[in-house]
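Okay, here's the structure, questions in a sec.
The complex appears here minus one protein chain, its other protein chains still in place.
As written, the chains take the letters A and B, and residue 1 is the first residue of each chain.
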Amino acid sequence: MEKTSTDTLPLTMISSGKQETICIFGTGDFGRSLGLKMLQCGYSIVFGSRNPGMSGLLPSGAEVLSYSEAAQKSDIIILTVHREHYDFLTHLTEGLNGKIMVDVSNNLKINQYPESNAEYLDQLLPGAHVVKAFNTISAWALQSGALDASRQVFVCGNDSKAKQRVMDIVRTLGLTPLDKGSLLAAKEIENYPLQLFPMWKFPFCLAAVLCVFFFFYGAVRDVIYPYVHEKKDSTFRLAVSIPNRVCPITALTLLALVYLPGVIAAILQLYRGTKYRRFPNWLDHWMLCRKQLGLVALGFACLHVLYTLVIPIRYYVRWTMNNRTIAQATTKKENPFITSTAWLSDSYLALGILGFFLFVLLGITSLPSVSNAVNWREFRFVQSKLGFLTLILCTAHTLVYGGRRFLSSSILRWYLPPAYIIALIIPCTLLVVKFILILPCIDKTLTRIRQGWERNPKFL
Amino acid sequence: MEKTSTDTLPLTMISSGKQETICIFGTGDFGRSLGLKMLQCGYSIVFGSRNPGMSGLLPSGAEVLSYSEAAQKSDIIILTVHREHYDFLTHLTEGLNGKIMVDVSNNLKINQYPESNAEYLDQLLPGAHVVKAFNTISAWALQSGALDASRQVFVCGNDSKAKQRVMDIVRTLGLTPLDKGSLLAAKEIENYPLQLFPMWKFPFCLAAVLCVFFFFYGAVRDVIYPYVHEKKDSTFRLAVSIPNRVCPITALTLLALVYLPGVIAAILQLYRGTKYRRFPNWLDHWMLCRKQLGLVALGFACLHVLYTLVIPIRYYVRWTMNNRTIAQATTKKENPFITSTAWLSDSYLALGILGFFLFVLLGITSLPSVSNAVNWREFRFVQSKLGFLTLILCTAHTLVYGGRRFLSSSILRWYLPPAYIIALIIPCTLLVVKFILILPCIDKTLTRIRQGWERNPKFL
Partner (left out) sequence: MEKTSTDTLPLTMISSGKQETICIFGTGDFGRSLGLKMLQCGYSIVFGSRNPGMSGLLPSGAEVLSYSEAAQKSDIIILTVHREHYDFLTHLTEGLNGKIMVDVSNNLKINQYPESNAEYLDQLLPGAHVVKAFNTISAWALQSGALDASRQVFVCGNDSKAKQRVMDIVRTLGLTPLDKGSLLAAKEIENYPLQLFPMWKFPFCLAAVLCVFFFFYGAVRDVIYPYVHEKKDSTFRLAVSIPNRVCPITALTLLALVYLPGVIAAILQLYRGTKYRRFPNWLDHWMLCRKQLGLVALGFACLHVLYTLVIPIRYYVRWTMNNRTIAQATTKKENPFITSTAWLSDSYLALGILGFFLFVLLGITSLPSVSNAVNWREFRFVQSKLGFLTLILCTAHTLVYGGRRFLSSSILRWYLPPAYIIALIIPCTLLVVKFILILPCIDKTLTRIRQGWERNPKFL
C-alpha cells in the first residue's frame, strides 16, 4: 500500500522525462507567472479556471480546463485565488481527497483573520494535504529572475510527504525551501511578507526623538545664542558642527540603553529574590530589541566618525586656523607646547578609536551568518564583555573630551550645559550600577538566583 | 518489502559499529583523498581499479579489488573517473543494478557536453540510482581540512532515498549537503565550480572603461594642460588627485546605471501599454547585474572617501596651505570669513557623508545572510527607496561641490569641462525622468499596467 502514497510518485514521473503535471487553480498574475516558470523548468501545467474559454493570457503550452477537470490531471494543486473565494472548493471536495493543496495566499494586513488561510483551507478540505508555500515570492521576481530577497520559500504542512514533494518543486524552480514544521507555522509565514522591519520601529523612533531633541538643543546653544549675544551668523553650523554633536550623543545614549535593561532585570531579580517571575512587558520588549538598538547606535557612531574625519577639510576650520596663525605671526606671540593638552587630545582620540573599533566588531558579530557560526558562550563573551568594554571606552572618550572644561561655569549658555554632559548621565549611572552589581557579594547572590535559588520559595 | 530498500540499510550498518562499506571506482587523486577522509570518518573503503595490483599509493586500510568485485561489497559506489571513461561501466551493468552511483565528475569547460555527466551516467545505467555530489570539493581541501569555500556539497538525484543516504555521508564527513532536487540540476551543479564571477564581468569591464577614460581626461586637464601652458610639473597628481576625481565619477555613474534600467523598463511598459511583452535581452541582462553594478560603485565610493580623508596629510596640501598663510602673514592682508562659502563647504561634506552612509547600508543589506533575513517588502524598501535617496544625495553632493564655479567659463581647459560636470549628466537626467514617472497621473497608469491591465488587449 506504500506504493500508492505520495512517496513513490515523483520518482516515476521525473524519471520518465520531466513530465510531472501540476495543476494551478486561478489564472491571475501570480498563477500565470508561477505556471510560466514551472513550464520553463520542465513541468506540465494545467490551469483550473471558472471560465476556461476566457483565459487568453496564459503561457503557451499550458492547458486550461474547468476546476474539476484540472484537478483530475494532477495530485498537486496550487491554489492562487484569494481566501474570500475559497468557498468554491467545497463543491469539489470529493475530487480533492488525497491531493496536495498548496496554499500560496497572502493577506492585506497582519493577523487579518483569526486562523491562517492555510488552516482555514485545511478545515474546508479535511481530506486534502494542505501545504503552505510560495507566499513570500513575488510574481514579478518569478518572471524577471531577480530573486535576491526571496530565494527562501517557507514551507509548512502536517503531511511530511506532501511537504517533501512541494519542497522538491521549490528546489526545481531554483529556490530554497525552508521547512517550518506543521501548519501551525502558517500564520507566521503569512504574516512574514507583510512586515516592514517590526523590530526596528522602536529603536528608530527613539533615535529620531533623540536626534531632533539634541539638534534643537545644539541649535539653541550654537546658533541662536551667538546670534542673540554677538549678532554672529553661524547658521552654517547646522550642516556639520551640530550633526557631529547629535550623532555621538545619540550613539552613546542608545548604546547605554542596550545595556540598561540587563541591569534593570538584574536589580529586579535581586529585589524579588527569584528568577521565576516574569519581567514587566515593557522590559521584555526592550530586551528583545537590544540588537536593533545597538545597530542603530553603531550607525550614528559611524556618522560621527565620518563627520569628525572631515573636520580638517572644512572651510571654516581652515579659515579659523589660518587666521589664528596669521594673528600669532603678526603679533610674534609665543605659543608654548602644553604636554597635558597633548595628553588630553591624544587620549580622547585614542579612546574614541578603540571604542569605535570594538563597536564595529560587535556589529559584525551580529550579522546573521557570523552569529550563527559562534556558540552561545562565544556570543555572550562578545556581546556582554566586549559590549561593556565598548561602553566604557565610549563613555571615557566623552569624559576626556570634556576634559578640564567640565566644571567651569563659562560653558553654560542660558543655563544650558553642553549637550555631551547630558549625554553622559545615563552611561555613567549605568556603569556605576553595573560596577556595584559585579561586586563579589552581590554577584554571588545574583548568580545563585539565576541558577534557580529563591529567597522565599513559598511565594510561588 | 520496505526492509530491503535503501531506507533501512544505514541504521543497521551504523549501529553495528560504523562499519558501513563504501566503494570508490578509480584510484586517482580525488578518489584517494576522498577514501582517506572516509576512512578517517569511520567508513570501510573498497577501491575498484582496472589493475588492482598496481595501485600502491592508496590509503592504508582500504581494500583494492577489480571493478566488479568491488561493486559487490557495497551498495554505494562513488565514481571518480572522467566522463570519457564511463564506457567501462556498461560491462558491469548487471552488478550495478539497484546500486547508488555517485557522480563526482567535473568538466573542463562550461556546457562542454549537451547533457550533464550525471544524466549521461543515468542513461548508461538505467538500473542504478545516480546521485550527483562532491564535485564542488577539491581534493586538496579534503586532505588539508581547509574547507572554507567548499563546505557546501550540492546533491541532486531522482531517487530521494539514495539522495538521503549520500547526504548522510556528506554530513559524516563534516560537510554541508544542499539538496538541489532532481538530476535536472546536475548541469548547473557541474557548471558551478568552473565559473569565475560570471555576474561581475560586465560591471567590472564597464568600471574599467570608465576609470581609464576619466583618468586620461583628468590627466589631460590637470597634468598636460598646466605643463603646456605654464611649464609646471604636476605629474604627482597622478597618484592621489586624479584617482580622487576618477573614483567618485565612476561611483556616481555606476550608481545611476543601477537605477537606469528600471526607469527604461517603466518607460517601455508605458509605451507598450502592457507588461506581457518581454524586455529586450540587453535590458534583462542589465537588470540582473544591478546588484553587482551597485557593489562595484560602492567600492569606488569607499576609495573616494579614503582618498578624500587623507587630503590634509598630503605634502602638497600642507605646503600649499602653509605658503598661503605665510604670504598672507607677510602682506598682512585681511582674509574675511564668507558665510556662503562655509555653507557650501559644509553642506557638500554633509551630503557626501549621508550619501556614503546610506550607500554602505545598501551594501550591507545585499550581503547574502542579511538579504535572506528580510522579506520582499523590506528588500524593496531598502533597495528602491533608500537606493534612490542615496542617488539623490550623491548627485546633490556633486552639484554642491561644483557650487558657484559651475557656469563660469574659466573652468574650461582646451574646451574640456571638469570631469564632474560630465559625471552629472546621467544621474541628473535619470532623476528628472524618475520624477516625471512618479507624478500621480503617470504613476497610476504604470501601477495598473504592472497589475496586469493592458491598453490594447487584442494585441496579444
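The rule is simple: a residue touches a chain if its C-beta (ideal position, glycine included) is under 8 Å from a C-beta of that chain, and two chains touch if they have at least 3 such contacts.
Here the structure is a predicted model, which is why all the values come from computation and not from measurement.
Peer 1: Which residue from B:195, B:281 or B:456 sits in contact with the chain not drawn here?
Peer 2: B:195
Peer 1: For a quick check of understanding: of B:42, B:98 or B:280, which residue touches the chain that isn't displayed?
Peer 2: B:42
Peer 1: Per the definition of touch given earlier, which of A:73, A:272, A:291 or A:434 contacts the omitted chain?
Peer 2: Among A:73, A:272, A:291 or A:434, only A:291 touches the chain that is not shown.
Peer 1: Please pick, from B:21, B:172 or B:274, the residue that touches the omitted chain in the full complex.
Peer 2: B:172
Peer 1: If you put the missing chain back, which residues of subunit A would it touch?
Peer 2: 2, 158-160, 179-185, 276, 284, 287-288, 290-291, 305, 308-309, 311-312, 321, 324-326, 328-329, 332, 335, 337, 339, 341-347, 349-350, 353-354, 356-357, 360-361, 366-381, 383, 450-452, 457, 460
Peer 1: Touching the absent chain: which residues on subunit B qualify?
Peer 2: 2, 7, 10-11, 14-15, 18, 28-29, 41-42, 56-57, 136-138, 140-141, 144-146, 148-152, 164, 168, 171-172, 192-197, 233, 235-237, 239-241, 243, 299, 302-303, 306-307, 309-310, 312-316, 318-319, 322-323, 325-326, 329-330, 367-370, 372
The rule is short, and it goes like this: only the chains that are shown with their structure count from here on.
Peer 1: In angstrom, rounded to a whole number, how far apart do the mean CA points of subunit A and subunit B lie?
Peer 2: 24
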